[in-house]
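This is the structure I want to talk about, given as structure tokens.
One chain of protein is taken out of this complex; the other chains stay put.
For reference, chains read A, B and C in written order, and residue numbers begin at 1 within each chain.
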Amino acid sequence: MKLIQEGIAPLLQPIDLEGFRESNRAKPKGMVDKRMSEAEAVRTFIHPGDYIGTELYGSVRCPMSLTREIVRQGIGDLRLAGQGVLELDLLLAAGLVKALDITYIGLEVYGVSNALRREVESGRVERCVEWSNAALAWRFKAAAMGVPFLPVRSMLGSDTLKYSAAKVIECPFTGEPLCLLPALILDVGLIHVHRADKYGNAQIDGISGFAAELARASRRLLISAEQIVPTEEIRARPEKTIIPYYLVDAVVEAPFGSHPGEMCYLYERDEPAIRAWVEASQESESARAYLQEYIHNLPDHAAYLERVGEARMQELQAMVPGRES
Amino acid sequence: MKLIQEGIAPLLQPIDLEGFRESNRAKPKGMVDKRMSEAEAVRTFIHPGDYIGTELYGSVRCPMSLTREIVRQGIGDLRLAGQGVLELDLLLAAGLVKALDITYIGLEVYGVSNALRREVESGRVERCVEWSNAALAWRFKAAAMGVPFLPVRSMLGSDTLKYSAAKVIECPFTGEPLCLLPALILDVGLIHVHRADKYGNAQIDGISGFAAELARASRRLLISAEQIVPTEEIRARPEKTIIPYYLVDAVVEAPFGSHPGEMCYLYERDEPAIRAWVEASQESESARAYLQEYIHNLPDHAAYLERVGEARMQELQAMVPGRES
Amino acid sequence: MSEPEYNPSELLICSAARLMPDSTTAFIGTGIPMLAASLAQKMHAPNLVAIFEFGGTGAILDALPLAVGERRSFHRAVAASGILDIVETAQRGFVEYGFLGGAQIDPYGNLNSTTIGDHDQPKVRLPGSGGGNDVGSHCWRTIAIMRHDKRRFVEKADFITTPGYLTGPGSREEAGLPRGSGPYRVVSNLAILGYEPESKRMQLLATQPGVTVEQVLENTGFELLLADEIASNPAPSAEELRLLREEVDRDRLYI
Partner (left out) sequence: MSEPEYNPSELLICSAARLMPDSTTAFIGTGIPMLAASLAQKMHAPNLVAIFEFGGTGAILDALPLAVGERRSFHRAVAASGILDIVETAQRGFVEYGFLGGAQIDPYGNLNSTTIGDHDQPKVRLPGSGGGNDVGSHCWRTIAIMRHDKRRFVEKADFITTPGYLTGPGSREEAGLPRGSGPYRVVSNLAILGYEPESKRMQLLATQPGVTVEQVLENTGFELLLADEIASNPAPSAEELRLLREEVDRDRLYI
């Protein structure tokens, strides 16, 4: 069994499986009401220097109200799992990011992220460790499994691997080269869902992205939900529960919590609102002005929604076919 | 990076990832009507000497009508993924099994399997390779991922590992010992589901056992379903699809296909019918008589259900609370 | 008032139920552990989270499961997933208690449920590991439920299906098993046993009602350590028996 190659980048987060087991053991297993505001959830569970991850991504089922609260509280020196769009862009534009395990940060149809360019090209983001999308999700999966790595066939032969913290071995069964992806245990995970009960049992409609993996890879897990439902509703469809309550530390009720992104079956992405950020993010000054106007000048998510406006929210709801039951 | 230990048993099935990729590539991707009878499905896709696996297990959501058809056609020299109850017991009692990757074959509350004892203690089953329940499911998962192994912390330090085909390495990231489980690619997988369309898109209610993993680890996949539904019903709830159609080779409509086992939300396990096998299986003669009476004397699943009787089936349905929608 | 009558199964069930506190997680297998978990939920542990191998998490055990995968194992559960989600949850350290059984147990709590005699030409072929090895590898504290005699409590098991403390202190960690995990109790028809912290060898903690220390020693095939004080495990209470007979196992499938 041979070690063939090692990525030159360091691990931004240690693979402390035994410590992870201990912290999982210490989590309360009883049914405890975990509802709180974005402000309390972020203040209580996110600290400067933490390693955090978000799911799904900026324009789709994304914990935007929690992300805006992180910016509002200005929690800095963050290390990020770098797969995202608007949400990571806001954190970058606010200068809160120190290091990235990066796979994709951009604006999708609107092209590259100027916030990312400014922060990385200036050196304010001190380090970018490269991965593929699936590689990052597999790293969460390894942590979720409680194992130190997963073997895959992505990244082989590329500079993506060379500038990562992965290793290439000769498989002890087949003799073929294989990429080993180190487990990524998050300090804090943030996920937005369709519904949750007050204990944290959470369900998602449509595609589930990497919610199951990220939830299980997080030492502390903050859930925001479009709707808080009675536990009976969860128990009536237990196979729909992607995140069981005992994984969860905070449950935040956040209607339109993914705005300006979409929430399938509930509301459409708000294209003009997304374009507003795309425009503002081109220059650091206009980006700062956006953060001032849409985050710092507004005390909380309720105030943000007031600014979006009831009429606009109804339009966005009307744009998506609801789910027939 | 060091190899610390190797199980002494051979792999009963080679880890041919490239061959698996080729056979997956060759599967039809168009929407083809795959409905057929148990007889045709088994005759077409299962051959003597094949390595087969079943899911979930003998008394719960189990492809019993397909299993009985294998006995009826007397397809022998089989190698089995050995996690099961009644279904594997029937194959063992019929003398169709040559080798086992075994984790559990028994009768649950009714104790040890005498069919297993007779076949193994007599040497008719030529080899038993040991695993844990999760280890076998992880081996399916490795195949489903298209990788040669998965690292886990089960089996370490035990004779279960010593008599397996697993390997123990020193983890290249943590330096700790780690058990590597080789991928298990099945020649044929058999799964019973609540509903499927004629193309093979399949959905399961309640727990999903290891259906997703086994389906994706199978070169050829036979699905039996309580009900064939229009594809529109599948498309209305795509997140419920555990098995997409392109994995599937045959779709068999089999109401009460899990009998004498249960099907959650539909019918209860038939305790007297299960006890009948428990009794019969004590001695090889009575076991043979059971196979004659319940399988060989009956041409197909319809005849089997006729023997069970409409009245009894209605009783079993009445014993379970249906699913409120 | 006089002690109520009870049978050996009822004694094992009540003894096991008392070991599970409230608001904890327990990996529940077929048979006695199911009854014990159900009884515990009704007695002192309403928030005991029962976890079943094939996917049920947090079921309300008001109807008794006959099998670890059947509908009652996820009746009104908070989640119904699959075996890998469950075992990976244990591997990640979320599951406190796990129940085990076997044909043989040795002084370090290693269990055999695979073969009696030689593995390749066995005298008796047993079912195999099942979930046992997974539970014994990943749960923080495992509880073995055994009938107590010299053939079952042996100096050396024919086959180590499920790891206990292996060869003693530190050997689980050396093998790569999770730090701080391992055997916690053995509940038998004769005694409640634990493990001496230094040597990790089995130790007599309490005798079952009407059983003497000598009887326990006579029926144990290895040198059994004795706790400084040997307690006597209280007999099943009238309330425990009432719940067990009238609610947990109405149909007397097990008792």
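The rule we apply is simple: a residue touches a chain if its C-beta (ideal position, glycine included) is under 8 Å from a C-beta of that chain, and two chains touch if they have at least 3 such contacts.
Quick caveat: nothing in here was measured; it's all calculated off a predicted structure.
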{"item": "Contact set of the excluded chain (shown chains only)", "value": "A, B"}
{"item": "Residue among A:78, A:91, A:105 or A:305 touching the omitted chain", "value": "A:105"}
{"item": "Residue among A:176, A:233 or A:300 touching the omitted chain", "value": "A:176"}
{"item": "Among B:42, B:147 or B:252, residue touching the chain not depicted", "value": "B:147"}
{"item": "Contact footprint on chain A, counting only the chain that is left out", "value": "56-57, 59-61, 82-83, 102-106, 108-109, 112-113, 116-117, 120-121, 123, 128, 130-135, 137-138, 141, 152-160, 163, 168, 176-179, 206-213, 262, 264-265, 269, 320"}
{"item": "Touch residues of chain B, complete complex, unshown partner", "value": "18, 20-25, 27-31, 143-147, 201, 212, 216, 231, 234-236, 238-239, 241, 244-246"}
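Here is the rule we use: only the chains that are shown with their structure count from here on.
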{"item": "By number of C-beta contact pairs, the top two chains", "value": "B-C"}
{"item": "Farthest-lying chain, centroid of Cα atoms versus that of chain B", "value": "A"}
{"item": "Chain A and chain C: spacing of chain centres that average the CA atoms, whole Å", "value": "40"}
{"item": "Averaged-CA centre spacing for the pair chain B and chain A, given as whole angstrom", "value": "37"}
{"item": "Whole-Å gap separating chain B and chain C, where each centre is the average of the chain's CA atoms", "value": "28"}
{"item": "Of all residues in chain B, the ones touching two or more other chains", "value": "152-153, 176, 178, 206-208"}
{"item": "Shared interface positions of chain C, touching two or more other chains", "value": "56, 74, 80-81, 91, 138, 178"}
